[in-house]
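My questions all concern the structure below.
Presenting chain A:
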Amino acid sequence: MDYVIEMLNIRKEFPGIVANDNITLQLKPGEIHALLGENGAGKSTLMNVLFGLYQPEKGDIKVKGKPVHITDPNIANDLGIGMVHQHFMLVDRFTVTENIILGKETTKGGRIDIKKAEKEVREISERYGLAVDPQAKISDISVGMQQRVEILKTLYRGAEILIFDEPTAVLTPQEIKELIQILKTLIQEGKSIILITHKLKEIMEVCDRVTVIRKGVGIGTVNVSETNPNELASLMVGREVTFKTDKAASEPKENVLEIHDLNVKDSRGLGVVNKLNLNVRAGEIVGIAGVDGNGQSELIEAITGLKRSESGSIKLNGKEIINMSPRKVTEMGVGHIPQDRHKHGLVLDFPIGENMVLQTYYKAPFSKKGILNFKEIYSKAKTLIKEFDVRTPSEYTLARALSGGNQQKAIIGREIDRNPDLLIAAQPTRGLDVGAIEYIHKRLIEQRDQGKAVLLISFELDEIMNVSDRIAVIYEGEIVAVVDPKQTTEQELGLLMAGSKRKEAGGENHV
Partner candidate 1 sequence: MSNRMKNIVVPLVAVLLGIIVGTIIMIAAGYNAGAAFIALWNGAFGEIYYTGEVIRQVTPLILAGLAVAFAFRTGLFNIGVEGQLIVGWLAAVWVGVAFELPKFIHLPLAVLAAAAAGALWAFIPGLLKAKFKVHEVIVTIMMNYVALHVSNYIIRTVLSEKSDRTEMIADSASLRSPFLEGLTDYSRLHWGILIALACVFIMWFLLEKTSKGYELRAVGFNQHASEYAGMSVSKNIILSMVISGAFAGLAGAMEALGTFGYAAIKGGFTGVGFDGIAVALLGGNGPIGIIFAALLFGSLKVGALNMPLEAGVPNELVDIIIALIVFFVAASYMIRIFIDRISKKGVK
Partner candidate 2 sequence: MKKRKFGLALSLVLAAGTILGACGKSEEKGGETAGGDEKEKAFSVAMVTDVGGVDDKSFNQSAWEGLQAFGEENDLEKGKGGFDYLQSQSDADYSTNLNTLARQDFDLVFGIGFLMEGAINEIAQQQKDSHFGIVDAVVDQPNVASIMFKEQEAAFLAGVAAANATKTNKIGFIGGMEIPVIERFESGFLAGVQAANPDIKVEVQYAGAFDKAELGQTIASKMYSSGVDVIFHAAGGTGNGLFKEARDLKKKDPAKEIWAIGVDSDQTAEGVVEIDGKEHNVILTSALKRVDNAVKDLTTKAKEGSFPGGETITYGLAEDGVGLAPINPEVSTKAEIEGAVKEWQEKIKNGDLTVPSTKDELASFSAE
């Protein structure tokens, strides 16, 4: 059988770690091949080897049967390998066409022949059903569109083999559907695709075969038609995984968080949270569903005191906390698992132990008369690390050195340990693998069962549907609907999130 790409027995080492060990990946022409693995399993390393960014210590790479040495990305490009990165590499102020030809400009008498380029871009766009306007500015188009520009960029450079790195992480459910359509069109037009992902649903839906790696080791390749999500998950994690989060029905009690007519403006003075009303009761998880940028972050920042609110009221256990300092809010009993754990959740250059007391370092027993008691700090850290299964060489290891899942577990441990009445979890599972997700969901539900109020913000509909007891849909800074997860569908939520059912949903469902 012929392969377009063969990576045979690849081994890549970094000082102290083997990132890839004996991994084989063979891509057939015209297939969508998934590369599945937990975070930190070595997927990116493998793709960087293919893309010429790393040199493997062992193993061979063949393109269309011929052995090749890919020593830098330009060679990869010449071999027809293109990569659509998770984080787009686009110049905001340039148009679509300008971005696509960047670095490959065709010139006419020293000037860029933009007309010709636009024509070419339009042709490619139409052929693959991308529907991109070549003259639009990047800053004016949606995230989904920007991703298509990235795809166009690789096609314009003549890519035959496209690597997609976690392409659905940033997309809305509708956009994901469209992307899947695009992937299928690409295959019809003769391209081959490697899809890096840890989302089993997507694999089952579009992929032909899947190669699984676990902890840097190649586990094997299976045909999608001959497997099921459970099998894939256990291949990836190395043990049985349950998907449906088991939980008893919620028994909500009194209101813990009450938000009334909250208004928040952004730095330009535009309203980003508008007359928002929401309540969260003790013993329930309220999920906030919405497309990114509809006021979710501002809402959290307003509750936690990080951002000034213009007007309205935020009550915690009946006490007004609007525009209190973050420390006051924390001390009043709010725990916060921030959306961006690197930027907001941890001091990466601190040992994990010191990160465990980020909010409490100034209190006894961690500090007495202004002098830190490291013995207490590290013994607390040790307990939490054990209790929350944070995998780290020691409590003295820098937080930076931990994997994403373990960093998140550390944050969750820290927040839960403070025993807050209200726990805000913003995108708590973003970028994590199945095992970690499962664990975190379990912990959130545990909190609920202990009578805490949990506010969950997520862009993953699955997560919202699975974990929440009530779902509040946010659109343009307003809660446009509150629905029962058992009585709604992803379809309905998707439409609500896009604002289309706003009118009907408004009014009676407001809380």
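Heads up, the rule we're going with is that a residue touches a chain if its C-beta (ideal position, glycine included) is under 8 Å from a C-beta of that chain, and two chains touch if they have at least 3 such contacts; residues count from 1.
Keep in mind how these were chosen: all candidates are chains of the complex that A comes from, given by their letters.
Bear in mind that the values here come from a model prediction, so they are computed numbers and not experimental data.
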| item | value |
| --- | --- |
| Touching candidate - 1 or 2 - for chain A as found in this complex | 1 |
| Chain A residues touching candidate 1 - in the complex, by the definition given at the top | 13, 15, 57, 304, 306, 325-331, 336, 338, 340, 343-350, 354, 358-359, 361-362, 366-367, 370-372 |
